[in-house]
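Here the complex is missing one protein chain, while the rest keep their positions.
Moving on, here comes subunit A:
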Amino acid sequence: MDPFSAEGELLNLHNAFHQGQYQIAVDFNTSSLSSSNTLPARVLKLRAQIALGHYEDVLADVQSESTPELAAVGALAELRAGNEASAVKTVDSLVDSEGENGTVQILGATVLQAVGRSEEALTLLGQHQGNLEAVALIVQIQLQQNRTDLAVKEVATARKWAQDSLLVNLAESWVGLRVGGEKYQQAFYVFEELAQAVSTSSSQSLVSQAVAEIHLGRLEEAEAALQQALTKDPENAEIIVNSIVLNVIAGKDASEYTRYVFHTDPKAATLGCVTLHGKINLLICNSSLSKIEPDHAFLTDLQEKSDMFDKAATKFSAKVAA
């Protein structure tokens, strides 16, 4: 029996992990699990630890292990720790020897995608045997490649055999946010459902809900959701980035924060986003973003665009000085 199915004993752990409730996943009591589920449970818990940023602990934990699953976990931790090369090396050898292993597929593909080898990641994932996580990953990679059409098909296929699974719902919502129109609302319902129920709520689902609301043009609601997320997790880069985006869309004073986006002085970077009079304090947000995750796509992208602007602007100039 699939241990992740509705009746399986790993369902809660599995869901907690994919709903972004990493701490719950880490704290999950696995002592009473049947022996066949011990390894998958351990893998999930280790992955949750990685997601929480404790990759050093994970590395130490799996160092002496030789099972392909744990080796794959090790590779992921390596990647997080910044040792891209060794992560890729481990993955490459694992793919050759244990390409059939579900965990190797997932974690291997994650590593490959992270280093930009998307096609290889897709090939590896293509071998999956009814693994929903693989489907979700495929969908995400396809979306990152802007192949919404393929992602739509992938989800529709998965929907047929895994009706109501959390991952299918999530993947469908990811796609929905690309497709737009009515799909925005549907994606919103999925995220809201997760975010507003006590048992499934996490900062990740709250951010997702807020994102859907931004796309729906419901800015006030989005802000409320982000505020809620901030109270849960004040140092989450995604919350901060989306808060910035939201505030820009809402037309709040731009001069205040563009100046501070590139502010790297750690003294200016106060920890966390502070809510000031109920509003997200942009200035602190931005500076804290540059501290929490200086390589965030938002910042690098913005820096790139700023440079691009300067370069492009030099092509024009006045003929006459006044």
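Just so we're on the same page, contacts are C-beta pairs under 8 Å (C-beta built on N, C-alpha and C of every residue); 3 or more make two chains touch, one makes a residue touch a chain; residues count from 1.
Everything that follows uses one rule, which is that contacts and distances are computed from a predicted model.
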item: Name under which UniProt lists the unshown chain, selected from "Coatomer subunit alpha", "G-patch domain-containing protein", "small monomeric GTPase" or "Protein TIFY 11c"; value: "Coatomer subunit alpha"
item: Of A:V43, A:V62, A:L124 or A:V207, the residue in touch with the unshown chain; value: A:V207
item: Sites on subunit A contacted by the missing partner chain, in the whole complex; value: 6, 11-12, 15, 17-18, 20, 22, 47-48, 50-51, 76, 79-80, 107, 110, 113-114, 116, 118-119, 133, 136-137, 140, 143-149, 163-164, 170, 174, 177-186, 189-190, 192-194, 196-200, 204, 207-208, 211, 214-217, 238, 241-242, 244-245, 248-251, 254-255, 258, 297-298, 302, 305-306, 308-310, 312-322
